[in-house]
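Every protein chain but one is kept in place in this view of the complex.
What follows is subunit A.
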Amino acid sequence: MDAIIYSLPFLMNGLGVTLLVSAIVVALSLVIGVLLGIGLIYGPWPLRWLIRLLSDCIRGIPILVLIFVVYYGLPPLGLNLSSFWAAVLALTVFKSAHVIEYVRGAVTSIPRGQMEAGMAIGLIFPQRLRYVILPQAMRRFLPPWLNGVTDAVKGSALVSLLGVVDLMQAINQVIGRTYEPLPLYVLGALMYFAINYSLSTLSKVLERRYSYIRE
C-alpha cells in the first residue's frame, strides 16, 4: 500500500502523458476528419472514392497493428519518428477515419430541403455549409464524437507498448518494482474510468439535450 502512495507522483506524470497524447490525437483528428468528411460528402467522385477507400481500410486494421506499422514500418522507408510521435501519428490516422464517419452521419442526417432552401435564398456553397448545414449537423456530431474521444483515451494505452511512459506504462513500471499487480491495475483502471466516464456521461447529456431535433 505504501508503495502505491509513494508511486502516486510517478503515476500522475504518466496520466499527464496519457492526457497529452489523447488531446493531441483528438485535436488533430478533429481537423483532419472534418475536412475529409466534408470532402467525402461534397467532393468530386475521385476524391470521394479515395476517402471512402482510405477510411474503410484504416477502420479495418486493428489499432495495435496500425501503431506497429507506423513505428516499425516508416524508418526503413526513410522516415524516423520518435516512439511518442509514431504513436500519436498512428492514433491520429485511426481516429480521423472515425471522425470522417461521425461527420458523414451527422451531415447526411440533415434533410436535403435545408440545402435547397439555402440555394433558393441565394447562398453560395461555403455559405450554405457555414450557416445552414454545419450548425445543424454540429448537434448530431457532438454526442458520438465525444463518445469517440473515450476511444482515443483508451487507445492511447497502446503507446505503452512502444515504451512511451503513459499511465499504462507507469503502472507496469511500478508493478515491476513492487510486485503488486492487482492493486495497481485496479487503481489504473479507476483513473481511466474517471476520465472516460465523465466524457461518456457528458455525451449522453448532450444527446438528450439535442434529441428534440426531428427529421
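Things worth noting here:
Definition applied: a contact is a pair of C-beta atoms (placed from the backbone, for glycine too) under 8 Å apart; a residue touches a chain by one contact, two chains touch by 3 or more; residues count from 1.
FYI, contacts and distances are computed from a predicted model.
Per its UniProt record, the hidden chain corresponds to "Polar amino acid transport system permease protein" from the list "Protocatechuate 3,4-dioxygenase", "Polar amino acid transport system permease protein", "ATP synthase subunit b" or "Lipid/polyisoprenoid-binding YceI-like domain-containing protein".
Counting the whole complex, the residues of subunit A in touch with the unshown chain are 56-57, 60-66, 68-69, 72-73, 76-78, 150, 153-158, 160-161, 168, 171-172, 175, 180-182, 185-186, 188-189, 192-193, 196-197, 200.
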